[in-house]
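The other protein chains are all here in position, but one chain of the complex has been omitted.
Letters A, B and C mark the chains as written, and numbering starts fresh at 1 in each.
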Amino acid sequence: MELKKLWDAKQMKTVRFWRAVIGETLALFLFAFVVCASTLPWYSTEMNSSKILIISFTVGFAIATLVHCFGEVSGGHINPAVTLSMLCTLNIGIFRAFFYMIGQCVGAIGGAALLLAITPEEYRGNLGVTLVNDSITAAQGFGMEFMLTFILVFTIFSTVDPKRHVTGSQPIAIGLAIIIDHLIGISFTGASMNPARTLGPAVVMGIYDDFWVYWAGPFAGALAAAWLYVFTFGRTLEDKNEDD
Amino acid sequence: MELKKLWDAKQMKTVRFWRAVIGETLALFLFAFVVCASTLPWYSTEMNSSKILIISFTVGFAIATLVHCFGEVSGGHINPAVTLSMLCTLNIGIFRAFFYMIGQCVGAIGGAALLLAITPEEYRGNLGVTLVNDSITAAQGFGMEFMLTFILVFTIFSTVDPKRHVTGSQPIAIGLAIIIDHLIGISFTGASMNPARTLGPAVVMGIYDDFWVYWAGPFAGALAAAWLYVFTFGRTLEDKNEDD
Amino acid sequence: MELKKLWDAKQMKTVRFWRAVIGETLALFLFAFVVCASTLPWYSTEMNSSKILIISFTVGFAIATLVHCFGEVSGGHINPAVTLSMLCTLNIGIFRAFFYMIGQCVGAIGGAALLLAITPEEYRGNLGVTLVNDSITAAQGFGMEFMLTFILVFTIFSTVDPKRHVTGSQPIAIGLAIIIDHLIGISFTGASMNPARTLGPAVVMGIYDDFWVYWAGPFAGALAAAWLYVFTFGRTLEDKNEDD
Partner (left out) sequence: MELKKLWDAKQMKTVRFWRAVIGETLALFLFAFVVCASTLPWYSTEMNSSKILIISFTVGFAIATLVHCFGEVSGGHINPAVTLSMLCTLNIGIFRAFFYMIGQCVGAIGGAALLLAITPEEYRGNLGVTLVNDSITAAQGFGMEFMLTFILVFTIFSTVDPKRHVTGSQPIAIGLAIIIDHLIGISFTGASMNPARTLGPAVVMGIYDDFWVYWAGPFAGALAAAWLYVFTFGRTLEDKNEDD
């Protein structure tokens, strides 16, 4: 790994770079639309166990689907926290990271806005804005977002490691991590793990409560997982190849 | 791609062509039977979250299963909107497209009719006819069907692209897209995405409310996704191969 | 295919033959134990949508798991209807078919008996005996069991066809067909599709209502699907190889 790779200005002259940026934008547009739609209060305004299953499977399978669709276009980050972890492990350069994040935020706001336009007012609820549960502190919310994103990003790094013996589908492996994160996290913080996913409905509805939790938690959890993988466990696979 | 390929009259002399047509007919027969059966009001005439899970998993796994069964027989379209998108991207010719659509509509009507025959009258409900939710406009319903089919067809084109590095099961990747589409779309429009699936129970029950939504929405969404993939994101995979 | 292959008396001298028979016995022992356990009335004696999800996922994933475990030992039939369809398409001989069916029935009775032993009396219900819904006729029940088993066995033949281009897991493909069959069929007939699975708890509880439905329906549906596949759609894959 070399620090030089961070300066990727040259890539910006290629069509593929901008296709990737537009890919991330479209991915977040679809993702915010789908995720926020899964939270709409059609049958009950209260959260309950069946609704947690609906939201968890929707988000997990949405990520699996969008990684299927955009994985070979942009790498399929679909999350500024993942983009940051890829930047800080020298997998992508700063220009790519910067424009991905811009595209992700713009896309998420657009997806939430489209959902607002086709949803009747009485079933909008808060359009899937993520909020820290009233009975826990913001610090506990930060802890949960940290843990959820840690699990997600550690799974991503393990799964896409080219030194790994792959069996089965990488997008689905990542989707399953998303599902468990939602099954346990929705009741704490809404299980965002994704600053752009939080930003989209927040901008459209104008609700920014505990907003810092959804930026600090995912960014910190993603960096911790990425570095822990790269500097420790990922090394085991290298050694193994050397032995052979 | 050449326009000549659209004239596929010669294929009609092969057994395999007609096996494919009959395959699509049988696939829609089974699909309409299964999907409509999943909506029957056994325990409650009201929709609720558990029922949404039942319908969504049934339809998603049904598509995955039928693509397993008929994928190598007919391409496994199982949907006139998918057939149209394959025609308009020159993947199949006009005779194949025409007879597939006829077969799909006939099959779906047959499947719904069989279900009617073995279901007791008090549990028939409307036999799974798709209806636009009373609280949204037909235009909003069109928007939702457009988006749902867009996601489905974009996933299909991404997944079956031979230039892609495949990991995991293509039928399941497509099934997962169907599941998220249903989890979010059932409450809006019944999440048809498939004119033949809507036609089957509509003919059997004689209910044609907002019928145009289920033809215009899926056809428009499918074409938008197919063209966007073919002319934009799908190109990234070609470039990549050229680079190597 | 030759009829001579049906006379497999010579195989009976091998250890592997008897290991396969014991494998089918153990598989049905575990299967009947698991399936019947999933129906126990812990929280409500009435069927409801959440319970349908529990039973459907349990049975589908149980078949996927047992095919993982016994697929290479015995072929992983785990169902006399599947064994019959394999016999009638000349995939196995009559001695193998005969002893598999004996083992399957013995195993299923054993599994149901063990469950009885460790379940408190107040939560036994009918121990998962399959019954035709009171509001449908036995003929309608036969029709549903026919259709469910047709879908299952058609999926099995499509999935294990060695001429197919495999992507993804065969056991899971079969498990998904089981899940959709249960999601739609439990309310009609309990979604047996498997005479041994019906026999197990029936013997232990002494309940044999509409017993013929669970033998005639699955056997007829399995044969129809197997022959339709072998004589029609399966041929498409042969032709394709000839063309290339």
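Rule of thumb we're sticking to: contacts are C-beta pairs under 8 Å (C-beta built on N, C-alpha and C of every residue); 3 or more make two chains touch, one makes a residue touch a chain.
Just so it is clear, the model here is predicted, and its values are computed rather than measured.
Undergrad: Which displayed chains make contact with the chain that has been left out?
TA: A, B, C
Undergrad: Which one, C:Phe61, C:Phe98 or C:Trp215, makes contact with the chain that was left out?
TA: Going through C:Phe61, C:Phe98 or C:Trp215 one by one, C:Phe61 is the residue touching the chain not shown.
Undergrad: Among the options C:Gly175, C:Pro195, C:Gly217 or C:Gly234, which residue touches the chain absent from this view?
TA: Here the residue in touch with the unshown chain is C:Gly175.
Undergrad: Which is it among A:Val67, A:Ile118, A:Ile151 or A:Ala196 that touches the chain not included here?
TA: A:Ile151
Undergrad: On chain C, what residues meet the omitted chain?
TA: 15-16, 19-20, 22-23, 30, 33-34, 37-38, 40, 42-44, 48, 50-51, 53-54, 57-58, 61-62, 64-65, 68-70, 72-73, 114, 117-120, 122-123, 166, 168-172, 175
Undergrad: Quickly run down the residues of chain B that touch the omitted chain.
TA: 50, 168-169
Undergrad: Residue by residue, what part of chain A touches the chain that was omitted?
TA: Residues in contact with the chain left out: 46-50, 52-53, 56, 133, 135-136, 140, 143-144, 147, 151, 154-155, 158-159, 164-165, 167-169, 172-173, 176-177, 179-180, 183-185, 187-188, 232-233, 235-237, 239-240.
We adopt the following convention: only the chains that are shown with their structure count from here on.
Undergrad: For chain A, which other chain has the most distant CA centre?
TA: Checked the centroid distances; the maximum from chain A is C.
Undergrad: Please report how far chain A has to rotate so that its Cα atoms sit on those of chain B, a copy of the same sequence, as a value between 0 and 180° in steps of 5.
TA: Answer in degrees: 90, to the nearest 5.
Undergrad: Give me the ID of the chain with the smallest distance between its Cα centroid and the all-protein Cα centroid.
TA: B
Undergrad: For chain A and chain B, let me know how many angstrom lie between their CA-based centres, rounded off.
TA: About 29 Å separates the centre of chain A from that of chain B.
Undergrad: Could you tell me the distance, in whole angstrom, between the mean C-alpha positions of chain A and chain C?
TA: The mean C-alpha positions of chain A and chain C differ by 40 Å.
Undergrad: Using the touch definition from the top, which residues of chain B touch two or more other chains?
TA: Where chain B meets two or more other chains at a single residue, that happens at 48, 50, 53, 168-169, 172.
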